[in-house]
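Supplied in structure tokens, the structure appears directly below.
What you see is the complex with one protein chain gone and the rest in place.
Letters A and B mark the chains in the order given here, with residues in each chain numbered from 1 onward.
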Amino acid sequence: MSERFVTRGFVGKRQDAGTAANRIPPGQHLVKDFPVLSAGPTPRTDLRRWSFRIEGLVKEPAQWTWDEFGKLPAQEFVKDISCVTKWTKLDTRWRGVSADVLLEHVELDGRARFVVAFSDGGYTTNLPLPDVINGQAFVAYEYDGKPLAPEHGGPARLVVPHLYFWKSAKWVRGLRLIERDEPGFWESLGYNNHGDPWKEERYSGD
Amino acid sequence: MESERDLMLDGNAAAGVLQEIFGEEMTTALTTCDECATVSQMAMLRVFSGGPGLVLRCPACEAVMVRIAQTPRGTFVDVRGVRQMRLPLPSIR
Partner (left out) sequence: MKRTLEWQIATVKAIRQETANVKTLTLALLKWVPHRPGQHYDIRLTAEDGYSAQRSYSIGSEPERHGEIDITVEPIRDGEVSPFLDDVVVVGDRFEVRGPIGGYFVWEASDGGPLLLVAGGSGIVPLMAMARHRAAVGATVPARLLYSSRSFDDIIYRADLDALANRDGLQVFHTLTRSQPEGWQGFARRIDDRMVAEVNKPFGPKAQVFICGPTALVETAADAAEAAGVAAERIKTERFGPTGA
């Protein structure tokens, strides 16, 4: 990286966090809008063909159709989210199914230690199993009281709010339980394997 | 609000980063998609930027051809989706 040349008057589109400052992880800034960032085209999955699967190191895989998934016990989640591109958005309101509820439908093999979330379009992200359970992750299909828009990951998106938002896979179609960690789309390209914003785990080696 | 199609740029938008990596003007280089064998100049690849890194996809089949992430520990480049690359002769710019 070359020497920094400071531009007079440039602050980016950042806002003063004010009293919420203690909710902004280090190096992050507050936004009011909801930026759309994608690694590929937005898939248009026919809901009649949509399914959500839990597979891998489980005794029997579980699978739900869209209608079945909608009948699972759902909850409202209000969470702060942080993207590794340095924006943080407070109090995002989602509705969806806790990963705990989903995992109740399978019997985990004792060797399962990591989870790979996989999506339409081929995106993957990896998570340690302890980061997915105990109310820390959910599969959302509503945002702000409306069906989750395709550009934000609809019909359904994994949301893991305590980790950088690339872990919250858009267009998620399932979770695969594995024994040995497998770095996902960004984790295999220099991004941190864990991604805790409060520890600023942005890049591998952070 | 921007439509999702507006998120799609082309290889022209990645010209600076590509030149930084390869040391040459690369938008006229020919790339063969490993998935569908379509040959495209890099300028014609679909570019998705703004996320953690830069993703270049085949204009024909949308398979990922090149991924680039610039981090404080160096630039990561994954070209697994490119079967072959043909750079123009230096004399022809």
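By our rule, contacts are C-beta pairs under 8 Å (C-beta built on N, C-alpha and C of every residue); 3 or more make two chains touch, one makes a residue touch a chain.
Remember, predicted model here, so these are calculated numbers, not experimental data.
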item: Where the unshown chain meets chain B, residue by residue; value: 2, 5-13, 15-16, 19-20, 23-25, 27-28, 41-44, 49-50, 90, 93
item: Sites on chain A contacted by the missing partner chain, in the whole complex; value: 2, 4-14, 29, 33, 35, 86
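What we mean here is this: only the chains that are shown with their structure count from here on.
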item: Centroid distance [mean C-alpha coordinates] between chain B and chain A, Å; value: 26
item: In the complex with chain B, residue positions of chain A that touch it; value: 1, 35-42, 84-85, 122, 150-151, 166, 185-186, 188-191, 202-205
item: Of chain B, residues touching chain A in the complex; value: 2, 4, 7-8, 46, 48, 50-53, 55, 57, 62, 64, 67, 69, 71-74, 76, 78
